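My structure is below; once you've seen it, I'll send some questions.
Note that this complex is displayed minus one protein chain, with the remaining chains in position.
Order of writing sets the labels: A, B, C, D and E. Residues in every chain begin at 1.
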Amino acid sequence: MPTDLPSGRERPRFSGLPTFMRLPELDRVRAEHQPVEWCIYGVPFDGGTTYHPGARFGPRAVRDASQYVKPCSPELGIDLAQRFSMADAGDSPVAPYSCADNVGLVQDFATGLGDPDLTRLLAIGGDHSVALANLRVAWQRAGRPSSGLPLIHIDAHLDTVDVVWGERYGHGSFLIRAIEEGVVDPKRTLSLGVRGPLNTLKDLDFGREAGITVVGMSRWVEDRASVASIIQEFRARLGDDECYLTLDIDACDPSCAPGTGTPVSGGFSAAELFLALRWLAGIRLAGADVVEVCPSRDPQGITALLAAQAAFQILCIDAAAHPD
Amino acid sequence: MPTDLPSGRERPRFSGLPTFMRLPELDRVRAEHQPVEWCIYGVPFDGGTTYHPGARFGPRAVRDASQYVKPCSPELGIDLAQRFSMADAGDSPVAPYSCADNVGLVQDFATGLGDPDLTRLLAIGGDHSVALANLRVAWQRAGRPSSGLPLIHIDAHLDTVDVVWGERYGHGSFLIRAIEEGVVDPKRTLSLGVRGPLNTLKDLDFGREAGITVVGMSRWVEDRASVASIIQEFRARLGDDECYLTLDIDACDPSCAPGTGTPVSGGFSAAELFLALRWLAGIRLAGADVVEVCPSRDPQGITALLAAQAAFQILCIDAAAHPD
Amino acid sequence: MPTDLPSGRERPRFSGLPTFMRLPELDRVRAEHQPVEWCIYGVPFDGGTTYHPGARFGPRAVRDASQYVKPCSPELGIDLAQRFSMADAGDSPVAPYSCADNVGLVQDFATGLGDPDLTRLLAIGGDHSVALANLRVAWQRAGRPSSGLPLIHIDAHLDTVDVVWGERYGHGSFLIRAIEEGVVDPKRTLSLGVRGPLNTLKDLDFGREAGITVVGMSRWVEDRASVASIIQEFRARLGDDECYLTLDIDACDPSCAPGTGTPVSGGFSAAELFLALRWLAGIRLAGADVVEVCPSRDPQGITALLAAQAAFQILCIDAAAHPD
Amino acid sequence: MPTDLPSGRERPRFSGLPTFMRLPELDRVRAEHQPVEWCIYGVPFDGGTTYHPGARFGPRAVRDASQYVKPCSPELGIDLAQRFSMADAGDSPVAPYSCADNVGLVQDFATGLGDPDLTRLLAIGGDHSVALANLRVAWQRAGRPSSGLPLIHIDAHLDTVDVVWGERYGHGSFLIRAIEEGVVDPKRTLSLGVRGPLNTLKDLDFGREAGITVVGMSRWVEDRASVASIIQEFRARLGDDECYLTLDIDACDPSCAPGTGTPVSGGFSAAELFLALRWLAGIRLAGADVVEVCPSRDPQGITALLAAQAAFQILCIDAAAHPD
Amino acid sequence: MPTDLPSGRERPRFSGLPTFMRLPELDRVRAEHQPVEWCIYGVPFDGGTTYHPGARFGPRAVRDASQYVKPCSPELGIDLAQRFSMADAGDSPVAPYSCADNVGLVQDFATGLGDPDLTRLLAIGGDHSVALANLRVAWQRAGRPSSGLPLIHIDAHLDTVDVVWGERYGHGSFLIRAIEEGVVDPKRTLSLGVRGPLNTLKDLDFGREAGITVVGMSRWVEDRASVASIIQEFRARLGDDECYLTLDIDACDPSCAPGTGTPVSGGFSAAELFLALRWLAGIRLAGADVVEVCPSRDPQGITALLAAQAAFQILCIDAAAHPD
Partner (left out) sequence: MPTDLPSGRERPRFSGLPTFMRLPELDRVRAEHQPVEWCIYGVPFDGGTTYHPGARFGPRAVRDASQYVKPCSPELGIDLAQRFSMADAGDSPVAPYSCADNVGLVQDFATGLGDPDLTRLLAIGGDHSVALANLRVAWQRAGRPSSGLPLIHIDAHLDTVDVVWGERYGHGSFLIRAIEEGVVDPKRTLSLGVRGPLNTLKDLDFGREAGITVVGMSRWVEDRASVASIIQEFRARLGDDECYLTLDIDACDPSCAPGTGTPVSGGFSAAELFLALRWLAGIRLAGADVVEVCPSRDPQGITALLAAQAAFQILCIDAAAHPD
């Protein structure tokens, strides 16, 4: 089902209220009783941040940058506007002062978006705690599979820290909580981009013991072909099952993603990230998120642009699984 | 007639699609058959710029900054949301490559906004050529007075240059054109903030010969009280007539307005600009604009914030003339 | 009692670990059993912020900027290093995820600093909720006066909002809480710099009803001499009583203080702020704070420099009350 | 023929009026009746831009950055100052408000530079519409070959859009116009760096149907060796013919080229761009340009530096074809 | 004698090699045997800096910014291009690693510029040690008056520090050296803008004992009218004698001059600086300099613009003394 997008060659991309990729607003689409296959929404929340805060302004910045994100992928031969009915639902309510409360609020908001039988949700963060809320909803919509959802996790950090400053909910803990809650299947979780330095050598233990396939950044740099093989194996195990994808923009190097709260040098270049995403094309997605864009540290907007293009590429992954 | 605004203490100001001051969108208001007293719209156009371009991104930046502009003026005792029904009409179509064409396009768009008998228009630029379009519409709505509209013009430049690079339409020519067209009454035009250096000593001749009251920046700095007197005289001559107000943000000093295309050191501070605007409170406005915000030169957003607050103050000028 | 400071003409100001104004660290001073009259400490906390977060990095930025703050005021004839024994106590522990908890933690830390009979405390924020903790300690050290402490409050906002997003503790509520707790005497509270726009016209009601003398920014701009008179009256009422001073850097205009979380155009220039502080010279201080520096929005560091110089000027206020 | 350059070890590179690479000015060289093999000139024009304008300041920024570009390539064993007589002709006249007019003006200016039988022209943009003017002149100087000139086109976009906002001339249309006019031979055109997202899936059709060899960015990332082979084939087909080279700096990733008007994440790193340019060494150039540097988005100047070094590398390509 | 300047309305101000205010280059003027009344030259030197270095890039930045400085002052009724024959001599040779050597080198260079009987010199720094060289030359050209030259010194610092880090030459020592050498007459020296904090309370002693009239910033803020009187007295004492003027841009507040190496909050606004300069109009100048612009701390270029406009205003001071 197509989406009606204004042409940049008639209506300049620097004009108009900035919905994500100039998509129609969800309530306007619903008013016309149109179905929606992908619904994008923002979560302006950074109450789970451990270093530089500011991701609460991430949705606004990613939407602004997305005005220059066009709908067609020549690499995959996909015209997203032809493939999917899409809409922007605006921002979720948030609880700025409590991460645990916020996860619940976002979950409630997202649960009501679109048609549960049809609509997949792409959340734009906010910090990585946002993923826990969106994962819960994706898992519900997928019929609450007892094994949890398969997960592709692209991030500089593994985010399986149990407690920080006495709190169990935060941007470094989304994955441990999601596994504990059963919404993620660690045995079908592939983690890309993790790298040191770490707080302790035990920081990766929980993930490995739970069965996560951790492909660190160093392997990507040293032997990219082996990562392609691992992804192939992951896809084989996945079969036709829907998978959730979460992208923390700090997986990328500070050279292309300076605007993030916990930057770690030595990450993906933008071209490398997009290559990895193309290797995933054709996987059916149950939901997705792009998180941790911190605009106050991104004066040229290159981080937000990268995040917006990555969100586009993520939608293309699913589009490749849904041919016309 | 009041406007329904979300409270920042419930719905954070960093959330939601950024309409100006979080106003409702015009078409939603019209769908509910509500009247609109002030309609704000953007004009993302900078094709009339003579130095740094980039004001095409001005409406987006001013709307973003306006999320932190609250509706009440304690200085004037005005709650704008209680006083006026207001709406954001989004952005005008533009003709990026032709200033003359653009003025026409914007004029057509603005002519159709709201209810001509009720709605006044506040345009957010874009470069100063935008003012010509909005002035034409304000003049039409005012019944095409043969004398032209009275004008308050706050700007570092007088904008009465006849031709630049062979073109008669541009951001330095809006006022000469408006006077020639009869939409502005130069004898009831008050210009604040003009200062050197100028291209030629004759640059102010047209304006003075036409009868504009030019109060240069040096007078403001040297003898502010005398400016207050001049404004009082201007108000006396104005009586109850509606007046148009145009604010070029480069009237302000680059310290508070670095993000503009033709900055001139030695301008108003923000506090001084707001004082001047308060001195105008109670004048009935036929329309207004705030122009020349150039976001690529405004990394901290202080220019856009100043412009957004100034737009709020301008609405308060008119509100003071329309008591509850 | 003097403080030993390295000379910038021997040891460059760009070298060394950056304590505030290159003061000795408190524990080194205590190890030598030296008394301390003013103890400076940082509170890297921004969990009470309602718009741009990031003030958690404020103490580091202010200390960095303070390397170029020299110890002598020619305007007041004071050599601070000769007048006071001073030390930097480092940073307080913080509870990043709970403003209420954080106030308690900071209070506990500050209570133990130096000698309660001698040492006054200057807190470097952090957001304005920090002031509540430092005020409590100043009030305790002052012998818990039942009337509360007199207060000089320099700020763009009155900070008497009862509840934001369901929370009673936050950077907009420090003053209402301090008055409720009895640590501040609203009848001897002078507020400078408040200005619109406000959320509601009632936002100033609590303060006025409680008896705060609110001198808004517009009065400063329009009639500075009258503010001098009000300050004189305030000093007369104060007599020899110790007074607390809290400075929110957003009292200043974004032109000189862009690096803050809730900027409001139209504030003090740096020169005006320093003039106001000189008018206060000779008031005995019970404690003080400088808050709301947000470095991620302050790329040239001018906000941090202003805050550091203002902190120096605040110490000079008290020094003028303690002649050699 | 050598060029006389001041040594940076005697005359610091931060001193002097900034001609490109500190070359002598053309009129001074001509006054001494010296021949000039490469003439560099600027085109401060951005009237064909479709997103962020500002490339009109590109020539100034590239010249500034080029002060630190030294004349020798150890990789190719070339001392450019020994190999070529070079000069900087300053800036072309421009028609800021009309792209079509501007192409003509630049063409007229460039036609008169140096000695048509000897001098090749390197244009520094300005937006990509500049290339059309410089191509026309290169084609004239090459004897107006009926097949058009071979072209190496390094760019994120293919620039074969027919009409944007009703205009046939603009920075996205230079190549379609150049092919239509016959100044470029599409069958001997090699395009490197193109990538999505695109407006429509048909955007590459014109180019492919015309016979352009489009080597997209994804191929470079996935299989760089195959690109080397394609370049070898292109060189074989080229033989000794002169070829024009146009470099749009947005071919590079925003991490190394944030300062451009239509940035697309996922492009070349600087090291990759230079590798590609080294693979072209020894091709005889008929002319060249480096375009789309937008300084207002390049606060650290890394885009301008990259463009300046790339211009140096381009001159080395030709130098490798002209051994001493 | 007039200067031939290109019109910005024909040749855009963003085009061409950036000489100061688009003046002709000195050697071109000399080649045509034209006299030169004012010669501007740059001194890219910062080897005397005590805090943030980088002023070596000042001349380039000020020239860039000066492209938008037009030649006419409406405030004074002066068209500088009609009044004076002016030229840009480019940059002086420098000795980057030795301040004492550099002063000598610059002195030698400046001594040879133009015609000693006619040409006055305006130096663009570079750090304030540059002033010593230019002062020496002005003094020589003035006939080596035994009393030294009268001086107007606008600066946040008095620059009479004897030795820093063991060195007698540096940016904080230019004035003590100039007085010792007899090129400046301290009894006819007026210093504006000095303010604390200072290193020691004795820092102003040398100047006061030598007879300098020090008008601190605090007096300007508190009682501007009294400064006007002091300037009137200074002018009366001066009579028709030529006076040297040196402007350290750090006299201005960091809000309008962030790009400087030793910023001090609380300085002049741009409008105030220009007012002070207008109060000096009509004084005959023996030479002048504008120093301490540090572009790496001035990303929006507002400091360089302010310095360029101030240089224009300084030339107007002298022009007012030389009516047509």
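We adopt the following convention: contacts are C-beta pairs under 8 Å (C-beta built on N, C-alpha and C of every residue); 3 or more make two chains touch, one makes a residue touch a chain.
Fair warning: this is a prediction, and the values are worked out from it, not measured in the lab.
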Could you tell me which shown chains are touched by the chain that is not displayed?
-> A, C, D, E
Checked against the full complex, the residue among D:Leu17, D:Val36, D:Leu305 or D:Ala320 that touches the missing chain is D:Leu305
Quick one: say which of C:Pro12, C:Gly104 or C:Gly282 touches the chain that got left out.
-> C:Pro12
From the listed residues D:Asp79, D:Glu180, D:Glu222 or D:Asp241, report the one that touches the chain absent from this view.
-> D:Asp79
Pick out the residues on chain D that sit against the missing chain.
-> 7-10, 12-14, 68-75, 77, 79, 253, 255-256, 269-275, 278, 299-300, 302, 305-306, 309-310, 312
Residues in chain C touching the chain absent from view = 11-12, 14-19, 25, 42, 44, 56-57, 59-60, 63-64, 90-94, 96, 299
Where chain E meets the left-out chain, the residues are 46-47, 50, 52-54, 56-57, 95-99, 165-167, 170, 296-297, 299
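What we mean here is this: only the chains that are shown with their structure count from here on.
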Shared touch partners for chain B + chain C come out as A, E
If you match contact pairs by residue number, which of D-E, A-D or A-B shares over half of them with B-C?
-> A-D
List the centre-to-centre spacing of chain B and chain E in whole Å, with centres computed as mean CA coordinates.
-> 38
Where chain C touches two or more other chains at once, the residues are 50, 165, 253, 255-256, 269, 297, 299
Chain adjacency by touch: line, ring, star, complete or other shape?
-> other
